[in-house]
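Right, chain A next:
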Amino acid sequence: MVQVVLWGSLKSATGGATKVEVEAANIRELLSRLGEKHPGLKPQLDRGVSVSIDGKIYRDAWFQPIPPGSEVFLLPRLAGG
Partner candidate 1 sequence: MRYEAPKTTKEAVALLAKAKGLAHVLAGGTDLLVRLRSGHIEPDLVVDIKRIPAMGKISAVANGIRIGSAVPSAVLGEHAGVRKAWPGVVEAAKLIGSTQIQGRATVVGNLCNASPAADSVPAMVAAGAKAIVVGPKGRREIAVEDVAVAPGKTSLRKGEIVESIHLPKRPPRSGDAYLRFIPRTEMDIAVVGAGVSLTLGPDGVCRQARVALGAVAARVLLVEEAAAALVGTKVDDKALDNLAAAASAACRPIDDKRGTKEFRIKVAGVLARRAAKVALQRARRGK
Partner candidate 2 sequence: MSKVHVSTTINGDAVEYLCAAEETLLDVLRDRLGLTGSKEGCGTGDCGACSVTLDGRLVCSCLVLGAEAEGRQVRTVEGIAKGDQLHPLQRKFIEHAALQCGVCTPGFLVASKALLEKNPNPTEHEIRFWLAGNLCRCTGYDKIVRAVVSAAAEMRESR
Partner candidate 3 sequence: MPLDNPKGQSFRLVGSRPNRPDGIDKVTGRAKFGADMSAPGMLVGRLLRSPHAHARIRSIDIKKALALPGVKAIVTRDDFKEIEGDLRDVSRNVMARDKALYDGHAVAAVAAIDTATARKALKLIKVDYEILPHVTDVEEAMKPGAPVLHSDLFTQGVEPTPKKPSNIAKRHEFGHGDVAKGFAEADVVVERKFKSEATHQGYIEPHACLASVGNDGQGELWVCTQGHYAVRNVCASLLGMDVSKLRVTASEIGGGFGGKTTVFIEPVALALSRKAGKPVKIVMSREEVFRASGPTSSATVWVKIGAKKDGRITAGDAVLKYQGGAFPGSPVDMGAMSAFACYDLENVRAVGWDVVVNRPKQAAYRAPGAPISAFGVECVIDELAQKIGMDPVELRLKNAAREGTESSYGPTYGVIGLRATIEAAKAHPHYKAPLGPNQGRGVATGFWFNFGGQTCVSLNINIDGTVALAVGTPDIGGSRASMCLMAAEELGIGYEQVRTIVADTSSLGYNDISEGSRVTFSTGMATIQAARDAVKKLCGRAAQMWGISPDAVLWENGHAKPAGANAGDFPPLSLADIAKVAANTGGPIAGHCEVNAEGAGVSFSTHLCDVEIDPETGFTRVVRYTVIQDAGKAIHPSYVEGQYQGGAVQGIGWALNEEYIYGADGRLQNPGFLDYRIPVASDLPMIDTVIVEVPNPGHPYGLRGVGETSIVPPLAAVANAVSAAAKVRMMEIPMSPPKILKAMGEAPRR
């Protein structure tokens, strides 16, 4: 099980929870499980998100492994100048 911390404004899609648990070994699995479990997150997931695993932020990498016990955050998709 991976515990994922969502950013504050996604609470409305998870019934108020900012921490959710899903079974996932990599980012692709994480995102698809999140969408299945919480359909309200789908629009945001489709628009794009970043995933932080143990402090490193990934924007696209589906197959980035999520080691057990990792700290995982869902973040908005970020862009710079």
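Heads up, the rule we're going with is that a residue touches a chain if its C-beta (ideal position, glycine included) is under 8 Å from a C-beta of that chain, and two chains touch if they have at least 3 such contacts; residues count from 1.
Regarding selection, all candidates are chains of the complex that A comes from, given by their letters.
Note that this is a predicted model, so its numbers are computed, not measured.
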State which numbered option touches chain A in this complex: 1, 2 or 3. 3
Provide the residue numbers of chain A that touch candidate 3 in the complex, in ascending order. 5, 7-12, 47, 52, 54-61, 64, 71, 73, 75-76, 78-81
